[in-house]
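In this view, the complex is presented without one of its protein chains, the others remaining in place.
Up next, chain A:
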Amino acid sequence: MNRFTSVQADMVFSRRMLVVGGAQIAVAGALIGRMGWLAIRENEKYNLLSEDNRVQLIIVPPRRGWIVDRHGKEIATNRSDFRVDLIPEQMKDKDRTVALLTQLLKIPPDEVDRINRELAGARTFQPIQVAENVPYEAYAAVTVRLPELPGVQPSRGFSRYYPAGPAVGHLVGYVGTPSAEDYKKTKDPLFLTPGFKIGKQGLEKTLEPYLRGVPGGQRIEVTASGRLVKELEPKPDRSGQAVQLTIDAGLQEFAARRMGDESGAMVALDVESGDVLAFVSMPAFDPNSFSSGIGRTEWKTLSEDDHKPLVNKVSQGLYPSGSTIKPAMALAFLKQGVDPRQRVHCPGGLRIGNRFFSCDAVHGSVDMHAAIERSCNTYFWAMGLRTDPEQTTEMVNYLGYGQEFPIMGLASQRFGTMPSPKWLEQKYKRKWQGYDSANTSIGQGYVLVNPLQLAVMPGRLASGKIIQPRLLMGAPRQPAPDVAADPEHLVIIRNAMSAVVNGRGTGVGSKLPLDGVLMAGKTGTAQVYKLTTRGVANSNWKLRDHALFIAFAPADKPKYAIGCIIEHGGFGAASAAPIVRDCMTYLFDSEKAWSVLGPLEQSWGGTLAERTARRAAAIEAAAAAAQAAKSTT
């Protein structure tokens, strides 16, 4: 081994000094390079982040887009209201402020608890809601005392307003404060902003992306700890888009009011375009009372009502079609070669296997026209047994019953069933029997339809086109193909349906009171309680049969189709047909229709709005009584 000398040490030193110096320059170079990367290459990104830091937005919720009808008439609008919020950062004496507000605005105790809770966990610039829908007097009382209430922010907000109230309840749904769940899904700070509402049901929910808009607000510069430094230019909000529906708001309201105290659903279509003109489910809740948060008592009253005002019967209701199936059945028979002139003798019923099926009356000898006109079951049983049930069902289904409609704007629909031998085999693992044909051919048994289908089926028969129902004016419209049937067969059916109302049929009581406009229709009576013979159970509302009616008009040159069901309304001709008649009248002569409705509403105890207001007052009184009872115990 070499001896290490001081000369060598010198050499090693200078060599290694070069290494050390080089390393130091390299590090400095890397640092400058890194600075360049951050400050030049990624400058844009970091500029954004630093702006994000600097500027905070006090969000002002955007105004919700209007919902209007086919003529531009308002269905859902915004009404300005007064509200009071708190900005925690600017408050001085929190306890005193809250106490004074409680007194001025008469805030209930559990609301005071909520406010205190939110104040405790507040992020400084996030406003906290104190009260909305403040009456003007209370609002004014807060405003005059503002100097002694720092941090209190009275403002004018907007609440959703539905001029027609319950008449559009199930159509539009309602809006409400977003839940914690909703916020977790989006993480959008807008969801925490007081006064912001989202669609919770119906079209308000499904059209949310169009209706919401983009929030604006006051831009402020804040420090990391949330202290306000200065106010910047405000960011304008963009209100939501208006959505135009195919609905005829006048008809919608008329139909809802015409139903009176009945429980039912009605759908009206334009048979050329498939436009849904009315979408009514009654009784209904008042969507206005949901906009401002519904009370517990009101909710309880609504959910306990046996007329089910919370259920949207148009999309969620399924009913046996009863005899309304007969026109479609008849077309299926014609298609399979049944001669319309062929007669069947109706002695008041028909024996199938070892069971006797009893008809509503002794019709005698009937052909197809008479069988539809007078709703003879025996004819349809007999023909149902003679034809192929698979093909028959297919035809009825093709015309709309049990069919699914891809209708934009409707969230959940129940489509019902059109039973067929194949379906029966799959679902219940059994063979199709004669009595299945019999039941199906008069719309009983497994047959279940929804009210939308009740309008689509007569609409397709009337126009001879496979129309698709449409709810949004802007939705794409496809040309409807012709119904795959002999046009002459369609004429036979239409004539028979016209005779139901205008001849000697089951619906003669419902002729249109108009010159030159005839309505064609078909009654239906759906058994609810099998073992009860009709008439006996009439005293019990819940056991009565459902009444159905389908119609189109004018009979010779159809424009409109309507399907209607009145739950437990008895015979179809008794309750459903007159409602359809009046709605159809409205479409041709609205003044005449209103003049008929006036006296009717008198007999029911006032207009829909009056009755709604009276019920709301009763609920409020009950709630107050419950509150009083609770506070005394």
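Convention: a contact is a pair of C-beta atoms (placed from the backbone, for glycine too) under 8 Å apart; a residue touches a chain by one contact, two chains touch by 3 or more; residues count from 1.
Keep this in mind: contacts and distances are computed from a predicted model.
Chosen from "Peptidoglycan glycosyltransferase MrdB", "Helix-turn-helix domain-containing protein", "Na(+)/H(+) antiporter subunit F" or "ABC transporter permease subunit", the protein name that UniProt gives for the omitted chain reads "Peptidoglycan glycosyltransferase MrdB".
Among A:E221, A:E272, A:D305 or A:E601, the one in contact with the hidden chain is A:E221. With the whole complex as reference, residues 1, 3-6, 8-9, 12-14, 16-17, 20-21, 24-25, 27-28, 30-32, 34-36, 38-40, 42-43, 45-47, 49-50, 53-54, 221-225, 229 of chain A touch the missing chain.
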